[in-house]
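A single protein chain has been omitted from the complex, and every remaining protein chain is retained in its original position.
Moving on to subunit A:
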Amino acid sequence: MARKILCVAEKPAIARAVATHLSGGAFQTHAIRGNQYVKNYEFDFNFGGAWGTCSVTMTSVVGHLTGLDFDRQYKGWMSCPPGSLFEAPVQETVDKDKLPIADNIRNQAKYSKALFIWTDCDREGEHIGSEVRNQAKAGNARIEVKRAKFSNTESAHVRRAALEPVNLDEYQASAVAARIELDLRIGAAFTRLQTLQLQTVVAALKEKVISYGKLSIMIDISKRINKLGSCQFPTLGFVVDRYLRVQNFKPETFWGIKVILSREGKKVNFLWKRVHLFDRAVVTMMLERCLLAKQARVTKVNQKPTSKWRPLPLTTVDLQMMGSRFLRLDSQTIMKVAEALYTKGFISYPRTETDQFDKGIDLKKLVEKQYPDSSWGQYARELIDGKFRTPRSGRHNDKAHPPIHPVSWVSPNQLNANEKKVYEFVVRRFLACCSDDAKGQSTEIEIQYGDEFFHTNGLIVLERNYLDVYVYDKWESSQQLPNFERGELFEPTEANIFDGKTTAPSYLTEPELIGLMDANGIGTDATMAEHIAKIKEREYVAINERGGGRSSVQEFIPTRLGVALVEGYDNVVEGLPNSVSLSKPFLRKEMELRMLEICSGTKTRQEVVQQSLDMYREVFIHTQRRINMLKAACRKYLVEETGS
């Protein structure tokens, strides 16, 4: 019997990295027919246990092997009423360009005793693993199937994963299959309905625009309406919601009282406990009562040690949020760069929800690996020499991957500019996690002046600790406060009214949008960046640069089309009890919660697909019935406003 093991990774680069580690660099490379990226690497490896030393063929796929689509007779746009796509039969087939890869797996499986799956360890990877398994079984029905559990491509970690195979998680694979089917059916049904119906409006617009000599714009719009995803749409909803809040905003004047005391050559500003009020007469009366009292009394002198906490271990959402804030890269770029760093074995798997380190992980060893660095090597040394602290634990654990952390040190000149930024962030964040909190002394003075209360705060930073390496956080000492004693009376130097105006919220930024998606439970951390890129690509939103230079921020502003679609769908369900708009996160959120139920085994794929389709079908029927509202919104924003 052949003692051969077939290993399949998710990407060619991972296949190569794993082959390198398992073979110690001694492997043979064979090209496969029909695909220039995928290679077969051959070498021997001792798996121990039942398998022992075997010859290994390590190969890969390139992401998903198969796609889901409707049967031929439903593919044409006019072939059936869009609503029937909720039930129309679907088929899973190998994508045309992936056929050579599938052939390769089937062929290799014929001569192999076992299939060892090395796809990334997350839901998507589990599903890709199941696709690989199906191909391998088609080539060799008796093949044994195992799966490697790994979260980075560092050598020792990979070798250990090779010795401790686990089983494929069928639940997770089913959850992905359910999501794929739902995305196909819901997306196709709404897209067809919307496009067929809005064509008339768009046609009207086309004529209008032609008369202004800008035909190209219109053709674009009809193309853009094309696709509607059940997750991108609520993402767009957030952008539009904020945009409308900015647009509708009305500034209002407020008034407040400020009290100033000059003492020991320092000027102390006391802030009003009420901050400010929106009634001038009331504020004036309150100030007068302060002045009548003449003297203020110190009611509180609170001196206490305070600390600024070191950050939590890094999750994907945090990497994307912090990254787009501090590194000036958009979330999709950050994820691409992080993935490259992971593939090269510099950082751990960048898709994780976990913000607590497992007790088993040797953090000190990871810190030591950073010694050679010229920027933070010294800091790493100091940690090991006594300043090391066990990281804080967050509340999330996806049970699949540790928080994102550096796996090995890499010299900066081996990285490109973006890789350098992201790697530096991951390392600094990790070292910060293993450091002590910053320590300081805070002073809070509260005074009563007439009927009103005021306070002032002072801060002295005593130990910077993690702040020395985590350059992204700021915590500065304030001006030193003069001495106050509880119960003492003093006459303030000044007490005045100030005024100001409320300001509109600002347009949504990328870190905020990621935060909102996360907080509202839509999009898994892995897919958020994709959804954001999609709504940009489809020109539902545009990017606007606020401010200039280093402090500039990118903001999302919806296009007319974006506003029209959200308003249209909101109007469609307006006044209907229990029916929520597609632009709101709830439907998607429920769907994603059900995915989790599949993963935990409490619901089957069929149940979830049926339940979710029922929810969306209801909205679909309303949309069909009240399609004129959608048309009206498009006419309002795309025809009337552009014309004038």
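A few points about this structure:
Note that in this section a contact is a pair of C-beta atoms (placed from the backbone, for glycine too) under 8 Å apart; a residue touches a chain by one contact, two chains touch by 3 or more; residues count from 1.
Note that in this section contacts and distances are computed from a predicted model.
Chain not shown in the complex: UniProt lists it as "RecQ-mediated genome instability protein 1", one of "Coiled-coil domain-containing protein 22", "Mitochondrial import inner membrane translocase subunit", "RecQ-mediated genome instability protein 1" or "Ribosomal RNA-processing protein 41".
When the missing chain is restored to the complex, the residue among A:Asn167, A:Thr502 or A:Ser600 that touches it is A:Thr502. The hidden chain makes contact, of the residues A:Ala138, A:Val282, A:Ala542 or A:Ile621, with A:Val282.
Interface note: of A:Lys584, A:Lys603, A:His622 or A:Arg635, the residue touching the hidden chain in the full complex is A:Lys584. Between the chain not shown and the residues A:Ala296, A:Met322, A:Met335 or A:Ala495, the one that touches is A:Met322. Residues 238, 241-242, 245, 249-254, 273-282, 284-286, 288-289, 292, 306-309, 311, 321-322, 325, 442, 444, 451, 457, 472-474, 502, 505, 509, 511-512, 515-516, 519-520, 580, 584-586 of subunit A touch the missing chain (whole complex, contact as defined above).
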